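I am attaching a structure below and will ask some questions about it afterwards.
Of the protein chains in this complex, one is absent; all others appear in place.
Our next item is chain A:
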Amino acid sequence: MELKSWIPERFTPVVMVVTTPEAEEMVQLNNGLTVVEMLRPHGVFHNLSVPVRTVGEQSYRIRELKLRLHYASSLFQPTPEAAEEYLQGVVKAATQGCESEPAPDIAACLRKGEPPGATPWFDTYQREFMRMLAFGELETFDHPVACLLVAHAGAEDPVQTFQALWAGAALPPLMRAGVMELRLLLHHLLLHDDSRHAEGGYQRAEEKLRVARAALGHAAVGLARVNSGSGDPASQVGYAADPGRWAAALAGAPRDGGAGELAARPAPPPGGLGARLTGANQEALAACLQDLAVRSLLPALEGRVRALNHQVTSTRRGLRNQLKTLLWRKASPAPGAQSGGRESPRPSSSGGSGSGAASVEGQMRALADLAFLMQDYETAASTLRLLAGDLRADKAWRQYAAAQEMLGLALVMLGAPPADAAAAFKEAFLRYSSAAAGPGRPGKDCVRLATRAALLTAAHARSHGNYGEANFALMKAHFPEEGLRAALLLEQAALCLLRVAPPALRKFAFHMVLAGLRYSSCGQSALGARAYRQVLGLYAGRQWAFIEEHLHSVLGARRKEAGDAAGALEHFAAMLVCPQSPRAWQATYLRQFLDTVAAAAAAQGESPVLDLPLPEVDAANVTVVCDDQVCHADGAARALPDEAWRRLEAPLLPGVEAGLPSWLDGGSSRSLAALPAACCVAGEALTVGVILTNPLALDLALSAVRLLYEHDCGEPDDAEAEEQTLSLAPGQRTTLQLVLRVRRAGALTLRGLEWTLNGHARGRRLFEPRRARGRRGRGLAKAPASGSLSFTVLAPAPCLQVALEALPGALLVGELAHARLVLTNAGPAPLRALRCTAAGPDLHLTPDVDGAAGRSATEVGAGLKGAGLGLGLLFSGGRAVYAWPPALELAPGARLEWPLWVHPRAAGALDVSLAFCYEPAQAAQEGMKYRLLRLRRVVDVAPALALTATLTPSVADLNQLLLRLDAEDLQGAGGLRMRQLSCTRPGWGVCSLQAAGSAPPAQETLKPGNSALQPAAPARASEALDAALGAGERAALFFRLHPPDAAAPRINGDAGAGGDAGGPPRLGLHHMYNVLPRGTEAVRAVAQSPARVLHDFGAHGACVAVLRLGLRSCLPERVTVTVSTGAGAETAAWRIREGGDAAAGAGAAPAPAASLDQAAGLRSGAEYVWVAATHTLLPDLAPGAAADVALQVAVFAPGMYEVGDYSIAWTRAGSGVAGGSCPGPSFLFSVEAV
């Protein structure tokens, strides 16, 4: 409401209208308008130029004037109850349809910088509220200043009729009480009815006019013709054709009338309002009213203002008067002041002709109001200031407040500083409010007046952009008010908050919610819901859980009350996720929601499908598992990275590993390239993993959980979606796997998930797959729903399924396990060209299954077609590829079993990964030349034995080696039994060390047939043994290793040890490679001396013993060996027997330690003499060739001799390059006398 335009419209002279029943009837019957309503549109004058002079010497011109025309009987203030009832009706009418229109989006409005404006109904309400407060006793601007007497021109004697009319008029109550001025300017109007042909016609009426003018004064009587039109649209010139013109003149009225309107209005005639009024009629009426205004009313008002001013000046203005007033007031306070408030100025005489307000204050007020009406705002303001001072001194607060209010309006019109006007309005509000604190009726009236003052304050503050002050005034005004007005004030206060800088959004929301509550409590639930909806938009998605809960609760309840169960469901559904609420509330909300679902289902005939927030569905993280060209046997296979599988599969697909098509690939590459990124095969299962969470503390039962999808085939039975039922415990989070099987090729899009909550509420959630992160895009923008969950369904294809049976979950290192591969064609088409590759050397497919090679396929498995079943083995890309015969064809449902050997060599997790490749047996279809199957198991491998082998050259034999085997049971549980040791090098044999000498200690009977793995191994190559190993025990075993024939310079040993844990025999093998003998010799020499030499020293003093030295060349080329005696150091010693008993002699190879023990008996010195050749040459010894050299030594006494001072030198034959030399092994022998 713009004050500057509203004030000149509202504060205008009031003309009281009294009509004769005949005149009234004449107008009402024909036009559907009362006389006042007919006259009102013509009471507005523009483009006047009437000079007036009120108080000062200066005259001014009135350009615009409006007359307010009211019936005399309606000039009273309606009772507050009637007024409230009427105002309720006004708001109801103004807000019709506001519920259906969407509430403004506050946040969006603010972003655009255009806060939502005042609500349209509030302007209407404000105007009507002000109108309901008119004709009060505190102000005089509503008091009539003239009286228009309207009579039918057909009256016999117009003068008498007018006099009788005035005498019998129902005067307003305040006029009867003397508050209103009774000395009114009288104006008379005769209406001539053109529709009825009276005698004499219009001339007679004019005659009567002359008579009346002669009696009542020329200017005081007018005549107008009405009802000249025939009622047809053609005659309605201008006005009647424009119904909006009348709408401004028609105002509503409370139940019993009042506020300037009659209680009842005539019914509109069929021709519409003003049907029989022609343009000429209207012009005549306008001319009459302008006569009244310009020629009678303004001069009369001028005179009254001057008279009042004179009176006021004589009694109040001037120093003498002021002093007198001051003294008199101090001496005797005003009679009303003692009761806390001065009554309205009473006339000194109760007679009707006296002054309306005889007291000085009354006169001042009347002067101010009249000056205001005359648009002389300065006089009004100065008078009101004077009056306010007086009333303040008198403590007549109500009158004071009214004066301040009027002063504020005058200041607004004067263009005074805004703060002055605002201060006046605020003062008025304050004084009204304090007066309202008193008990009884005046208090209640004062509340309304205070509200009016607050509304003026707010309007004034708003027009100056001071929204904070407007909000403050409205908030203060709403406190004492109740019902609808309080709600409206709160709403306006809230809207003001949006315009302060920065916008106080939360305060706005809070005020709005309060307004909504007030609206709901006073029956304006549509407005209440609107207020809530505005706030809801502000908080949606902000996660202020309690606030949203309250808003949804109120809105839901409101819509349910209104019978809109479907609408209520939206709100109740939004309340369901309330983890912050106690369990009991959650249960209540859920029950309330389910009840409403039932109600909505009853209303609509079927249960509505809602976007339910329960349970929470992670729509962004949906996993889809399906097989396209690459199939995975299970989750373990998927766990391995794709790169690893690609490396494994590369040998299977010779043309594909490069990845890029070239011209060499021909058509096949095109078909491969044409394969869409996301595809699945018709008839095969598509598993969708959806994460569901129950955020509540209640159990949730979900039934009929199924996928929503679109398949372009359209036939409902072409796809089969699995339905599941599950229940979610409080707080439970679970991943639901749903299977979808599409039977026909086409395009498939997964849309979302649908479920039924607790058996009643049907809910759904659409998937929102995340867009894959681009190279630059770092945000997680939501892709459209049709994004990455679209699949191309390919035509049915063969589908190989492989099961790995009889594979234990845990193995020991070296254990040999026999598993079974079961290959089945689960697809609808036959497959062929089956190939397989395995990761690592620990897996082995035997090329022959129990002699299946060469047998026809039908003998081995059902549904097989093809010639033989032998498994071809070829190496490609560094891996073994096992290929079944290309002619082998697996029909749908056919089954093929094949053994698989697993032999883990290292502890840890053994990755049993197998990749299969196959092709459709029929002509290759577009895009699917081959398919791959990935199979993976992980087997735990535990360490079994720690084996260490040591090889040393045998001291007794030129060719044999000594093997020492250390074994430790790492299992720690015992039960491992070593069964066999084999040397796999061809020709080499192994035998127990004890076998050659004394009785073997731990050897048992040989177990034949345990060399099944190496049936071709020579008999000597393995040594059976049966040594049980205790827990954690270390055992050392000694073996002899026999060379095949010629000695090899390097020995690659391979020993096997078998574990036997009892029960069903579990066999294992350990392999050891590159077991090399310690130390290397160029020429190996073995002393082959006789142990005992008998000699008759009596016959011969010297005993010549022949010592035989065995030599073998260990070098790869031919060498020349020279044995030189006596050249070595004198390290040999001879031993003399003391006491006669021989210490040694029995053993063929006496332990060196034994001789050292008796070192005390040795005597140094050359007790022997080399005889015969000192150099023995062995030219040209072939590699590996052995030779015997005989050396002779002479001794002279019996005893034990150790002879070692000789050396063996060798050179490479032909090269002449010196090789090396080494001392020869010592000979140890005893010489005994015979």
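Quick note on the criterion: a residue touches a chain if its C-beta (ideal position, glycine included) is under 8 Å from a C-beta of that chain, and two chains touch if they have at least 3 such contacts; residues count from 1.
Here is the rule we use: contacts and distances are computed from a predicted model.
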item: Omitted chain (choose from "Trafficking protein particle complex subunit 2-like protein", "Rab3 GTPase-activating protein catalytic subunit", "Probable Ufm1-specific protease 2" or "Protein odr-4 homolog") - UniProt protein name; value: "Trafficking protein particle complex subunit 2-like protein"
item: Which of A:Phe479, A:Phe546 or A:Trp901 contacts the chain that the document leaves out; value: A:Phe546
item: Residue, one of A:Ala167, A:Ala267 or A:Ala501, that touches the chain absent here; value: A:Ala501
item: Absent-chain interface as seen on chain A, which is shown; value: 501-502, 504-507, 510, 541-547, 580, 582, 780
